[in-house]
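Missing here is one protein chain; the remaining ones are kept as they sit in the complex.
For reference, chains read A, B and C in written order, and residue numbers begin at 1 within each chain.
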Amino acid sequence: LLSPATVGHDAVVSDQAVVDALVTAEVGLVRAMAAVGAVDAAVSREVGDLFGWVGAHSGCRDHGVDAVELATRASGGNPVIPLVEHLRGRTSERAREWVHRGATSQDILDTAIAIVARNAVATIVGDLERTTNALAALAGEHRETTAAARTLTQHAVPTTVGARAAAWARGVERARSRIGRCGDELPVQLGGAAGTLAAFVTDVGRDAAAALPTAFAAELGLTASAPWHTERWPITELGDALVQVIDALGKIAADVATLSRTEIGEIGGAVGGSSAMPQKANPIRSILIRSAAVRAPQLGATLHLAAALAVDERPDGAWHAEWPTVRELLRLALGAAAHAAALSSELRVDRGAVRRNLSLTGGLIVSERLAQVLEPIVGRDRFRALIAEAGDGDLGARIRALPEATGLDVDELLDPSSYTGLAAELAEGARLREVEE
Amino acid sequence: LLSPATVGHDAVVSDQAVVDALVTAEVGLVRAMAAVGAVDAAVSREVGDLFGWVGAHSGCRDHGVDAVELATRASGGNPVIPLVEHLRGRTSERAREWVHRGATSQDILDTAIAIVARNAVATIVGDLERTTNALAALAGEHRETTAAARTLTQHAVPTTVGARAAAWARGVERARSRIGRCGDELPVQLGGAAGTLAAFVTDVGRDAAAALPTAFAAELGLTASAPWHTERWPITELGDALVQVIDALGKIAADVATLSRTEIGEIGGAVGGSSAMPQKANPIRSILIRSAAVRAPQLGATLHLAAALAVDERPDGAWHAEWPTVRELLRLALGAAAHAAALSSELRVDRGAVRRNLSLTGGLIVSERLAQVLEPIVGRDRFRALIAEAGDGDLGARIRALPEATGLDVDELLDPSSYTGLAAELAEGARLREVEE
Amino acid sequence: LLSPATVGHDAVVSDQAVVDALVTAEVGLVRAMAAVGAVDAAVSREVGDLFGWVGAHSGCRDHGVDAVELATRASGGNPVIPLVEHLRGRTSERAREWVHRGATSQDILDTAIAIVARNAVATIVGDLERTTNALAALAGEHRETTAAARTLTQHAVPTTVGARAAAWARGVERARSRIGRCGDELPVQLGGAAGTLAAFVTDVGRDAAAALPTAFAAELGLTASAPWHTERWPITELGDALVQVIDALGKIAADVATLSRTEIGEIGGAVGGSSAMPQKANPIRSILIRSAAVRAPQLGATLHLAAALAVDERPDGAWHAEWPTVRELLRLALGAAAHAAALSSELRVDRGAVRRNLSLTGGLIVSERLAQVLEPIVGRDRFRALIAEAGDGDLGARIRALPEATGLDVDELLDPSSYTGLAAELAEGARLREVEE
Partner (left out) sequence: LLSPATVGHDAVVSDQAVVDALVTAEVGLVRAMAAVGAVDAAVSREVGDLFGWVGAHSGCRDHGVDAVELATRASGGNPVIPLVEHLRGRTSERAREWVHRGATSQDILDTAIAIVARNAVATIVGDLERTTNALAALAGEHRETTAAARTLTQHAVPTTVGARAAAWARGVERARSRIGRCGDELPVQLGGAAGTLAAFVTDVGRDAAAALPTAFAAELGLTASAPWHTERWPITELGDALVQVIDALGKIAADVATLSRTEIGEIGGAVGGSSAMPQKANPIRSILIRSAAVRAPQLGATLHLAAALAVDERPDGAWHAEWPTVRELLRLALGAAAHAAALSSELRVDRGAVRRNLSLTGGLIVSERLAQVLEPIVGRDRFRALIAEAGDGDLGARIRALPEATGLDVDELLDPSSYTGLAAELAEGARLREVEE
């Protein structure tokens, strides 16, 4: 109700999704036990059937475990303890002993968070692809739509709308590749009480125990890893990548909100209304993305703190701080990506406003070029004086009045659209690639 | 499900509590309109009766507004718009026009957050009082229980268990007084679309409009204020005070967790078990408080950022970032305070362990006093050599073997309990008061 | 070189200022010893004379302790150890033993930080007073200068330039009162090795030791306190107040930067130039304040983390994290306050631009009032249609064409300056006071 940036985009990180993932991790472990030959396949099948196993990426569905009940019983701060009790209570005697066998709560919880993150990242990546596609189309369409570039809030030199959109797209694309790789590398957690896999070794032997993390990962569509109970880079790298996603979208939202200002008006569309002020067209998607962008970095910082404070073989508070933080970051990235995908396809460039703003300074927007051309012929002092007085009148006439300016094509000199450098190439990404090679 | 620090302590900040507060704010505004004479008391009564008005501090109950439905319809990022539609739909034609009359969504939302915060703070303050009472009792009981003080992880000099508990209590008491004052000062928000109260002036006249914030505050048990739409110190001061509460409790939790370590064992009680390792007694309340303490400061930072970025007469994202952040901070403070109240009454000092640890360094814990006494008579170099070798044997015997030590009461010199300075007085708070005057 | 927000405003927190404060704390302690009768006044005078004691608020000057040398020798992470060696090396034999007598490094360092903070806060408070004075004058001058209020980036309803300036002033004034009080309450630290004052009791007796913190505070112009070695609220409350100062100034800077935009242009002055683009007038003071505002909240969060992690009687890292953080926050607040004082007196309101922007929506800026007046007579649907079409033509003519509008003073209805509610009163602070009572 009070998380406006994410409303309606967070099903994959809901309490139900978390419970699904917890059950999936427990079932996946029994299946891995079967895969390494430690338990009869019939046991693994029974457990899978009982708790709705669908497959590596889908996990368990319709397992009959209730999120609210679990939360209520997790008063010790750990939902895995009541979950295991619940699962064991519904299992046959033969299978019961293999539920959660050898594992610690952290194995299941970390793995469940990896599952939830993997699923959320898939959704995020899809929305980011839609975003870059829309932005690339926008960049192409407006590759030569000359517009004012602004630095430190002031008109600086011309650019093109397409170059700006291409820069947005580069930021999103970089973030997408990073979060995508992160999603592909999410590891299972499997180390037992303190990361030595000792109970597994006792139960299934040294070789089978050593093979178990890989089998567990295969069952769940995650990657294998040495235990990372207190080496938390899988969490901080995920967090960093999520924050980077939100940064890239936040930059777009900051630009769109600014360019939507009543006085600027270069971008429209993607707006919401106001009940009391019927004339208003608020850039609501940008606002919601921005609200996420103001919050995300500090959540990322909390994950780093939790990593740095991960003392012992399971820390006294730092690990517990991760759970709600990772989930909130996933939620914000899901919301921001969904809004960005919609925003990037809904936004409309008002070419008239772009043109009107471009001419607001009466030609001073190309003063950098004027300096290049005129300073050598009239000297720095006279040039500066010319610029300083130009606010009061016609810059073109003043230039034409310079004796030294005879022969200059003043119209061309003052035309912003002939001073956009490589903007069009950058918009296309053509010269960009060249530059990067 | 994944907010372990707060499980079961957050009813006053639940979605239902937020909806209650939103309805209360809307009803309070109609009542304020009646109080300043702008609307007939019958209208105000009708609206109050319809939506379950109970009184200034209790607000509205059983109003029939559903949190889930509101969240679903708040897709524009603002639950007030669908709320107003809902309320108007259930009101008589006469009363309808007075619902939300002249107000902006921010007036209602900020006021609702103030109501929720006021209620949460009352609960927090109660738990903090229980905490300081228990800690004061502990401090009194153990005012002279000599224990090792530790600095930079190493035994330093003696202190008393009571002095430590009294320091905890001072931190909690300071935090309590600050959050308490903050709770008493929480203001209503009432400024209309952009903080000028223009629509109110049009509707009810200049004088009644000017009186409206005070009347609104009186109805709701909050304080009056000039509009603070983009001057957000009421939010950041609340946030700072909440973080300070969690800091003070986090310090206690850090000490308790440390003193509960298997090797130290000076504090027991307030523990939870482990399913796989039946011998374990985990200091679970301290761990949950610590998990809140690792998260809270960054949430407080987000509120400050939102304040600093509050551009215009309503900002493009910063305000929206506050809602979930304030709520999470309240939730963490509620959880931490509840755990601390329980912890402070449940914890048990193991006098045997305290004594055993105190003697671990074989008397070196009073080496500061030894230096005061012995350096003047044997010189710095010989004294340092004595200390350096003391790890290997009996410090007392070595001192007695010094020719210069004849006549010294070496037992007294090595007795930690006679080197606790003002610890007992600090534990009682007696000398403490003297010190502060 | 790379701290642009603070260039030239940070002498009171320089390395030299820190060394001055460290020496002042050491000398103050000897003087306090004399004040409680523990040491001969001649000793105290010798030490004071030797190290340039000037007085309670001025502390020590020209003491001959070199900051660079101290930093070099503080390799153990603590500048007090080499400082004490240095001071003792320069003192007579009689006085030597009273230098740093009974104290721990933290006593001196925390007290020195309190001294530096007290001095910095005095400068900050002065600049904030200059700021509020200038803003109050601005508010008075422009109490009735009608301007567009903007919410969510869009023109909303009218306000006045003065109402906006008064809101800025209220934020600064609140922050000033809070940091001012904080500066007045800064405590000395005096607890000895672990906060029990044990060495002092041994050295000077129980009563004199109990009186020592008060005497120490009197010498230094700070307040007395029980030891707060690991109860860090004096630091976090200072940090919170500094961040609040920067928030309040950051809000102003955000508005000024926005209102300075080429397309908006309502505020000029307080600008800097560009070497490459001679036409530019960058709102550089606002930019530098904003750069501080983006950084400060996270520094405040670090102080809270340090407080919450202050385990034992001196923690293993948290305390050390405070020093550079407090200093950087002081530096940012000093820089932001100095820039704000200059900005608030330099900024110029462009009445022409204000008026031009106000009319940009062709009257739609008063659509809230139009709805109040017209909806009742033409119905909601026809009114909404009228507003929706109004972008295309003359709103006044459309209203006059309504049969129901006969007799309405349409010019008055569309005049923004008659729809500013209590803006002028809020600008004066008159009605504001009334509201707050």
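In this text, a contact is a pair of C-beta atoms (placed from the backbone, for glycine too) under 8 Å apart; a residue touches a chain by one contact, two chains touch by 3 or more.
Computed from a prediction, not measured in an experiment: that's the story for all the values here.
**Student:** Which shown chains does the hidden chain touch?
**Tutor:** Computed over the complete complex, the missing chain touches A, B, C.
**Student:** Would you indicate which residue among A:E231, A:E346 or A:D411 is in contact with the undisplayed chain?
**Tutor:** If we include the chain that is not displayed, A:E231 is the one touching it.
**Student:** For the chain left out of this view, which of B:A137, B:V373 or B:I387 touches it?
**Tutor:** B:I387
**Student:** Going by the contact rule already stated, which one of A:A134, A:A307, A:L395 or A:V410 would touch the omitted chain in the full complex?
**Tutor:** A:A307
**Student:** For chain A, which residues touch the unseen chain?
**Tutor:** These residues of chain A touch the chain that is not shown: 149-153, 156-160, 163-164, 167-168, 170-171, 174-175, 178, 192-203, 206, 209-211, 213-214, 224-227, 230-233, 236-237, 240, 243-244, 246-248, 250-251, 254-255, 258, 290, 293-294, 296-298, 300-302, 304-305, 307-316, 368-369, 372, 419-423, 425-426, 431-432, 434-437.
**Student:** Can you name the residues of chain B that touch the chain not displayed here?
**Tutor:** Chain B touches the chain not shown through residues 148, 150-157, 257-258, 260-264, 274, 276-284, 287, 298, 301, 305, 309, 357, 360-361, 364-365, 367-368, 371, 383-384, 387, 390.
**Student:** At which residues does chain C meet the chain that is not included here?
**Tutor:** Those residues of chain C that touch the unshown chain are 1-5, 7-8, 15, 18-19, 67, 70-72, 74-79, 81, 84, 103-105, 193, 199, 253, 257, 272-273, 275-277, 283-284, 286-295, 298-299, 301-302, 305-306, 309, 316-321, 323-325, 327-328.
FYI, only the chains that are shown with their structure count from here on.
**Student:** Between the chains shown, work out who touches whom and classify the graph as line, ring, star, complete or other.
**Tutor:** Graph shape here is complete: every pair of chains touches.
**Student:** Rounded to the nearest 5 degrees, what angle rotates chain A onto chain B on CA?
**Tutor:** 180
**Student:** Report, in whole Å, the distance between the mean C-alpha point of chain B and the mean C-alpha point of chain C.
**Tutor:** 24
**Student:** Can you compute the centre-to-centre distance for chain A and chain C, using the mean CA position of each chain? Integer Å is fine.
**Tutor:** Distance between chain centres, rounded to whole Å: 33 Å.
**Student:** At which residue positions does chain A touch at least two other chains?
**Tutor:** 257, 276-277, 283-284, 287, 298, 301, 305, 309
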